[in-house]
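Before anything else, here's the structure in question.
Here the complex is missing a single protein chain, while all its other protein chains stay put.
Now for subunit A:
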Amino acid sequence: MTGYAPSREFVHRRRRGAELVLMLLALAVGIGAYAAVGLGVKGRVPADLVGYSGWLAALALGAHVVVRLTAPYADPVLLPVVTALNGLGLAVIYRIDLASRTSLSAKQLMWTTLGVALFAAVLLLLKDHRRLQAYTYTLGFAAVFLLLLPLVPGLGREINGARIWIGVGGFSFQPGEVAKVALVIAFAGYLVLHRDALALAGRRVVGIDFPRGRDLGPILAMWLVSLAVLVFQRDLGSSLLFFGLFLVMLYVATERPGWLIVGGALFGAGALVAYSLFPHVQSRVEGWLDPFGDTESFGQIVEGLYGMAYGGLVGRGLGQGEPWRIPFSYSDFIVAAVGEELGLTGMIALLLMFGLIVERALRTALICRDGFGKLVATGLGVVFALQVFVVVGGVTKLIPLTGLTTPFMSYGGSSMIANWVVIGLLLRISDQVRRPLPEARPLTADDATTVVRMR
């Protein structure tokens, strides 16, 4: 992390008008997809199209107005991109609803509403991201607590082999999704204080600086937490996400590739041990190397691959494919459903949108003036990048499949609200950093009563 500061003269504009225009386009993406699904499946637009689009438009414009009022200098691209992804995700879930006679899209719309409300709450209540630094350890402990919560007997729920849910009343919730936001802030607060010790002490081996043994404490602790998530909750994806996040933030904070080597070695060792000890890890690797060898067990990957092949370059068209064949095509495999119905063309657009989110987050980190904000923005961007890489990589058979949600698209309330909070935080930071510096006026004795001169 170099002390790059933007030149004093570079002045960002507010760009709220550009955001509004993009917002309208994003609504066209979301509502257009909904209408196209209805036309494709039933031959007519959905009966509730007006109500649905009105609700979506109210949410989107409401969010825009909140940004206009509370974060006028915030990044103009983030909110529209997120709106478009969310709208597209809702339409794809609705499409799978129509095929399998479920009503997940209505619930997802409710979660979206809650997410936008939390987004607005973040912007309204948090005036300065630096306030969060005071809660470094509180949030760190909260994150660990949340991660352990599903292991509490009676409260935790095991769904599809992973014990990452808690059930309260009729609702199930994934505390890990909230924990990842808390972890980013906790890591940032910790690293900004300790990065000098982590960066400067150490010895040099073959041209690369390796950290001191005693500084390995935090990275070992994080490694153990990730392993615990992997072992006790059997959640490969979250484990990889947490450890990868910590590693990247450590690297960004210290500028030392030595950490990446140490972390990579730890990750490799953990993965090898997990592979030799746990059957569920072995089966994931097997499904990655040769899914067609056992189409019974790895039907999901196979169906996903066939779906994307069927989609081809331009896709079958919304409502024209057969995405219901893929198990969990509304959550983990929603990307495969998009690939089938919108084709490679749609997939590239989708990945570009995720790329834009990450790019804007890193850009915010680059121009940020305080170390804490830099690290938080980087961490939030990396969370997105890792999550999308792990999910899309798993679905497209680039890496072993691990269960993680596709941000803003997969069905799931916890993920939806956590990601909206992430966007709220990113907009808050970017508003702070793009805001022009307060003008430093030279003090003059001009103000009527000043007679004494200090110099």
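The rule is simple: a residue touches a chain if its C-beta (ideal position, glycine included) is under 8 Å from a C-beta of that chain, and two chains touch if they have at least 3 such contacts; residues count from 1.
Here is the rule we go by: contacts and distances are computed from a predicted model.
Q: Which of the following names does UniProt give to the chain that is not shown: "Dihydroorotate dehydrogenase", "Nitrous oxide reductase family maturation protein NosD", "FHA domain-containing protein" or "ABC transporter ATP-binding protein"?
A: Per the UniProt record, the undisplayed chain of the complex is "FHA domain-containing protein".
Q: Write down which of A:L61, A:L356 or A:I399 is the residue touching the left-out chain.
A: Touches the omitted chain: A:L356.
Q: For the full complex, which residue in A:I93, A:L342 or A:M409 touches the chain that was left out?
A: Counting the whole complex, the residue in contact with the absent chain is A:L342.
Q: Which one, A:G62, A:P257 or A:G317, makes contact with the chain that was left out?
A: Here the residue in touch with the unshown chain is A:G317.
Q: Spell out the interface residues on subunit A facing the chain that's missing from view.
A: Subunit A touches the chain not shown through residues 9-15, 18-19, 21-22, 25-26, 28-29, 32-33, 36, 39-40, 43, 73, 76-77, 80-81, 84, 88, 314-318, 320, 342-343, 345-346, 349, 352-353, 356, 359-360, 436-437, 439, 444-446, 448.
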